[in-house]
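With one protein chain held back, the other chains of the complex are shown just where they sit.
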Amino acid sequence: MTEIFLATSLIVTLVVGLSIVLVKLRRVLIPDVDLLVNVNQTLNLVARRGDRLLGVLHDAGVGIPAACGGSGTCGLCRVTVTGEGAGEPQATEHGVLSPRERRDHIRLACQTRLRGDCAVTVPDDFIGAGEAIPATVVATRMLAPLIREITVDLPPDHGGDFSAGDFMQVIAPPYTLDFATLETDPAFSEAWDIAGWRSLKASSPKPVTRAYSLANRPEDAGKAVFNIRLAVPPAGKEDSLPPGLVSSWMFGLKVGDAIRLSGPYGEFHVQPTQREMVFVGGGVGMAPLRAMIHQQLGRGTHRSIQFFYGARSVADLFYSEEFQDLAMQHGNFSWTPALSDPAPGDRWLGTTGFVHDVLRRSMEGHPAPEDCEYYLCGPPVMISAVLTTLDKLGVPRGQIFYDDFGG
Amino acid sequence: MSDLWQLFLLSAFVDNMPLTLFLGLCTFLALSKKLEAAIGLGVAMIGVMGLTVPLNHLIYTALLAPGAWSWAGLPDLDMSYLALIAFIGVIAAVVQVLEMLLDRYAPAIHAAFGVFLPLLTVQCAILAGSLFMVERHYSLAQSAVFGLGSGTGFAVAVAMLAAIRTRLAYADLPAGLRGLGMAFVLTGLMSLGFSAFAQMAAAQ
């Protein structure tokens, strides 16, 4: 009995003692002082030691995009940081930043923990653009069981200058949402009932920001069109994983609701060359590709455009008629939807298989696949499969442009 | 040659942690792709091992060893089985303290080696150092030397492996052997070289 008591108290004392020493030391060694962060030599911000630069900038309304939510993978939050407070690039940044960028003091704001005063340079439009644009939802439409098209009316002074392929940041306020109250299109209600999504609940205690690509056509000027895929937890994990924070909120939006956005931003654009273009998309990777294709065709381009789009079954395929019509009107545009797992009731007569296999079969018959330009957007798995396929076809990396949602 | 110097050489080269005793291989292989990272890891290893082994020695002899409580009238009390948990606690604490100290007084070193410190909390070689100390009944001075020696041995080995792997970066290896497979073969060759030290020690 004594032994049990002694042993237990010994371990407890040891662990508690060590923790107390640690906490005391931390207080002595890491003083809680204010640091100065100077942005573009105009804005002076006060931060605490150990704060993340991204958070400091966001709190001050500097709208640095961060599609991955600050996990250091999307590389959108590149800023130039100088001064003793910047410290050295972290291991996570080495994968994203090139040696040249590192030499030029470029850092990922989400990975920079402040150690002292520093000076930050960001593109000028971010300082203004960071202020959220208030806008109103003017239309929502369900395209697939988990995909909704949301059209937002932008205020007149915004929304003019955007190039196809851009994205905007959506700021979801704190909210709670019971999925049972979501209105679903009767066409997709059955899928919802079978999957049991109505029992889900989503909530967020603080504002959260995510980036969504614009799916605008030329006739959507002054508006922002998004394809939102509701991120539901995989079957069997409903209890342990929450649904997507921002996508759930966006799914609950109705006509007339207010929404706050910033942007547009983006690096994923059609290159001004005369090469043939091949677009490959999957899921809501549709959005930027749709914008690019409409813009190109609308300008009367003579470049040949092929669009391969992968979905699981007919229910997940959207905008199909729209692209069929486009293919009828424009001789230089072809539309190839590929279903990987058509449902028995689909009566699918089109192409089947994964989109990268369909692409490979088609491009093997092409006289010079290495002379085309490729634009990819979709889930990371699809992107990596397509990249491998293109590699085998001998396409140089410089002719492949992609956006994998910051994954 | 004094006994302590001999122990240092023995722990650094003959009983080399990764190459002869297979300890700390996870970090050994994972961080040996680049020379700078390898040197950072090695320096962190020397510091942490040189501190934790003697510290754990103090805690073990004062509190846990059989007979440590005889002054309290409990000569039969043997709590050596608690050593494992106590050692891990001490190692975790030392690593954090070291990280904070470096951060405060030597930010340049912290930037270079800081990221490796948290990795060392769950590194087998460091825990093994303390466990060997108990198994081999080292004194306090011996523990300190053993800790420093083992750390040095690890640092030398990981820096060497990283240097070799850097040279092989452009070698045209069979696909299956690339990366991990080749790292194992290289480690084997280095281990073969290090076993010569064991022969030298045996001949003495």
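Letters A and B name the chains as they come in the text, with residue numbers starting at 1 for each one.
We adopt the following convention: a contact is a pair of C-beta atoms (placed from the backbone, for glycine too) under 8 Å apart; a residue touches a chain by one contact, two chains touch by 3 or more.
By our rule, contacts and distances are computed from a predicted model.
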>> According to UniProt, what is the chain that's been left out of this complex called? Choose from "nitrogenase", "Cytochrome c oxidase subunit 2", "Na+-transporting NADH:ubiquinone oxidoreductase subunit D" or "Manganese ABC transporter ATP-binding protein".
In response: "Na+-transporting NADH:ubiquinone oxidoreductase subunit D"
>> One chain is left out of this view; which of B:Val122, B:Leu140, B:Val156 or B:Ala201 touches it in the full complex?
In response: B:Val122
> Who touches the missing chain here, B:Ile88, B:Leu101 or B:Ala201?
Replying inline: B:Ile88
> Taking the full complex into account, what residues of subunit B touch the chain not shown?
Replying inline: 19-26, 29-30, 81-82, 84-85, 88, 92, 121-125, 127-128, 131-132, 135, 169-170, 174-185, 187-189, 191-192, 195
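Keep in mind that, in the parts below, only the chains that are shown with their structure count from here on.
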>> Suppose each chain is reduced to the average of its Cα coordinates; what separation in Å results between subunit A and subunit B?
In response: 42
> For subunit A, which residues are in contact with subunit B within the complex?
Replying inline: 2-3, 6-7, 10-11, 14-15, 18, 21-22, 25-26, 29-30, 84, 87-88, 90-91, 115
> What does subunit B use to touch subunit A in their complex?
Replying inline: 59, 63-64, 69, 74, 77, 79, 82, 85-86, 89-90, 92-93, 96-97, 100-101, 103-104, 107, 111-112, 115
